[in-house]
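The block underneath contains the structure these notes are about, expressed in C-alpha cells.
Every protein chain of the complex appears in place save one, which is left out.
When the chains are written out, they are named A and B in that same order, and each has its own residue count from 1.
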Amino acid sequence: MSTNLADPQRLATPPTFQKVSTSRQIKNGLATALVWGAFLIAIIPLVWVLYTVIQRGFPVILDGDWWQKSMSGLLSKQQGGGAYHAIYGTLVQGLICALISVPIGIMTAIYLVEYGGRSKLAKATTFMVDILTGVPSIVAALFVYTVWITTFGLSRSALAVSLALVLLMVPVIVRTTEEMLKIVPDELREASYALGIPKWKTIAKIVIPTALSGILTGIMLALARVMGETAPVLVLAAYAPFINYNLFDGPMASLPLMMVNERNNPTAAGFDRIWGAAITLVVLITLFNLLATVISRALAPKTK
Amino acid sequence: MKIQRHGAVLGLVAASALLLGACGSDNNAPTGGNNTASNAASVPVECGGKTKLNAEGSSAQKNAVDAFVQAYQAACPGVDLAYNPSGSGAGVKNFNAGQVDFGGSDSALKEGAETEAAAKRCQTNPAWNLPLVFGPVAVGYKVSGVDSLVLDAKTTAAIFSGTVKKWNDPAIKALNGSATLPDKDIAVIYRSDESGTTDNFQKYLKVAGGWTKGDGKQFKGGVGEGKEKSAGVAQAVGSIDGAITYVEWSFAQDNKLSVAKIDSGAGAVELTAESAGKAIDGAKIKGQGNDLVLDLDSIYGSKAAGSYPLLLATYEIVCSKGYDADTAKAVKAFLTVAATTGQAQLADAGYVPLPKAFQDKLLAAVKAIA
C-alpha cells in the first residue's frame, strides 16, 4: 500500500482525481467496519456494567440521608443510614494521595523525557516504574504496614492509606505523562530555546501546557484507580461505621471498603449499600473528570 | 505548571468543600419509639471512658457486633465502635500491635508467640479470650426435590473429601430412609479464602466424623471448587442444583438454602437457636480463671440429644489488665452490654444468644478487667 503513496510517478500523472482502486476501497471499507465493530462490541459490556450499577444503586442514592449520614449504630439488616463517612474517607484519602503523587509522577516523567536521556538512572527509573505498575494493592498495603506500623511504630490512619495509594498512583501518572510529553513536537522546544528561554521554563510553560489534557487524563485514570482500592484501606485504616474527620488517627471508611464490609451482610440492605456505594464512587469520579476537563480547557494553550 | 497545579488543587478543594460543607451526621437512631431503647434501662452499665472504641477481626461476628453496637449506643449515648471485619489473623495481629482495643478471632490465641505478643501489648498482663459470639455453621445444600436431609459427621466428612460422590449414595440413603434422592453428582463448594469457618468445620469433622484431611483455615478436602467468602459460597450453592457447602447460618437463610439436619447419634437435630444453645450449654472451658478458652471437642463431640454441635465460637481478645483507664472503662461497658442486652437481636441475625450460665461467666470475666 505504502508504495502507492510513495510512488512519485503516480502522483505526477495528469488526471486530478483518479478512481480509487477496488482493492483499496475494500480495505478501507473493511477497516471502517472493523473500527465501528470494535466500538460497538466495546459499548456492550461498558453500558452493561454501568446499567447494572445504575439500576441497582440509583434508588439508594436518591435518599437524602445517604449523603448526610453514616452507618453508625445500624443493624446489618436495617435499611437506612448513609455513606457520608465513606465519601469523606474516599475523598480525603484520594486527594492526599493525589497531592503527593501528582508532583512526583509528573516530575519523574519530566526527568525521563527531558533530562534522563539514556542515562543509567533513567533506565533504572523506567525499570522500576514498569515493576510498580504490576504491584497488587495488597502488596503495597502490606509494605506500608511493615514500614509505617511495624518499623516506625505509628498508628493506622488515613494518611497511611494515602501513602500506600501513592505506590499505586505514581506509576500510572509517570507512564501516561511520559507518553504525552514524548509526543510534544521537538520543534516547540527548539523554538523556545532559540528565544533564549531556560529549559525549565520551556518545560513548564511550553511542554506541559501542550501535553496538559493528556496528563490530566492520566491523573484522572490514576485517581479513579486509587479511589476504588480496598486492600490499603482495609489493612491500613480499618473500617469505621461512623464519621472520622481525623486524618492522622483512627479508623476511617472509604466507599470501596464499605462495599467489602457489606459483603459480610447477607441481607437485602447489604446489597443496596454495595450498589449505592458503587454508584456514589462513579458519581464522584465523574465530577472529578468533569473538573479536569474544565481545567484542561481553561489552561490549554490558545491556538489562535 | 505551578499555576496549573494550583488551579487543579483549588478546584478539587472547592468541590470537596461543597460536598463536605453539608455536615454529616452519625445519628441513625430511629425517630419512633423503637425496640432497642426500651430494654436499655434494665442494664447496669457503667458508661464512660473512651467514646470511640476500635476493634478488628473475624468477619463471622461482624453482624453480631453491629447488634452490640446498637445496644451499646442505646445504653451509653454518644459512644461508638468501629469493627473492621478483616479476618481473625488481622484481628490478632492488630490487637498485638496495639492498633485496636480488642480483637475478634475465630480461634483462641495460640500459646507461644501469640500469647507472648499479646502479653507484651497488655503491659505484661495476660490477654483473655472471651467467647462472646456463637454462630452455627449450616451444612447448606440445594437439591431439587429434597427439602429435608439428614447427615451425620461421618457422611459429611465423606462428602467433603470426595468419597461420597452421588446424592443417592447408600451412605446418604441410610440416613434418609424414605426420602427420594436423585442420581446426581454432588458439587462441593468450599471457601476459597482462608477462614475460621473452614477451620472450625474441619475441626468438627475431625472430632466427630473421622476426617483425616487435616484442619486449618484452608480447605483440605481435595474435592469441589472454592468461592470467595460466605457470600460467594452461599450464592454458588443457590445457583446450581446438587451443590452443598458449609456456611454461616445467616447466609444460608438469606440465600434460601436448605439446611441439613445433623445426627450425632441421638437422632436428627434441626439447626435452631435452641438446639445450638443446647450445644453451648454443654461446652467445657479449658482456659484458666477468666480466660474462657473453650474446649471445642466438648461441643463437636457432643452426642446429647437435641443439640446441634456444628458451631463457630468467636472470641473477643481483651487485655486482663494494662489498658489505660479510659479504654478499660469503655471496653468493659461495651462487653457488658454485648453480653446482656446486645444478645436480644442476635437470633435474627443468625447467631445463638448466650445461655444464662455462660453469660454469668462472661460477665464475671468482663468485670475483672482492670
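We adopt the following convention: a residue touches a chain if its C-beta (ideal position, glycine included) is under 8 Å from a C-beta of that chain, and two chains touch if they have at least 3 such contacts.
The criterion applied here is as follows: contacts and distances are computed from a predicted model.
> Missing chain's UniProt protein name, "NADH dehydrogenase subunit M", "Cytochrome c oxidase subunit 3", "Phosphate transport system permease protein" or "Transcriptional regulator"?
Of "NADH dehydrogenase subunit M", "Cytochrome c oxidase subunit 3", "Phosphate transport system permease protein" or "Transcriptional regulator", the absent chain's UniProt record names it "Phosphate transport system permease protein".
> So one chain is hidden, and I want to know which residue out of A:Leu62, A:Ile183, A:Ala268 or A:Ala298 touches that hidden chain in the complete assembly.
That would be A:Ile183, which touches the missing chain.
> Where the complex has a chain not shown, which of A:Val60, A:Leu91, A:Leu159 or A:Val174 is the residue touching it?
A:Val174
> Among B:Asn28, B:Ser88, B:Asn176 or B:Ser320, exactly one should touch the missing chain; which is it?
Residue touching the absent chain, from the options given: B:Ser88.
> Quickly run down the residues of subunit B that touch the omitted chain.
Missing-chain contacts on subunit B: residues 59, 86-90, 92-93, 113-114, 187, 192-196, 214-218, 220-228, 232, 235-236, 239-240.
Please note the rule applied: only the chains that are shown with their structure count from here on.
> Which of the residues in subunit A come into contact with subunit B in the complex?
Touching subunit B from subunit A are residues 67-77, 80-82, 84-85, 87-88, 91-92, 95, 98-99, 102-103, 106, 149-150, 155-156, 203-205, 208-209, 212, 216, 234-235, 238-244, 250-251, 261, 263-267, 287-288, 291-292, 294-295, 298-299.
> Sort out for me which residues of subunit B touch subunit A in the complex.
Its residues touching subunit A are 1-5, 7-9, 11-13, 15-16, 19-20, 22-29, 52, 54, 56, 59, 62-63, 66-67, 69-70, 73, 80, 82-86, 90, 94, 97, 99-100, 229-231, 234, 250-251, 253-255, 345, 348-350.
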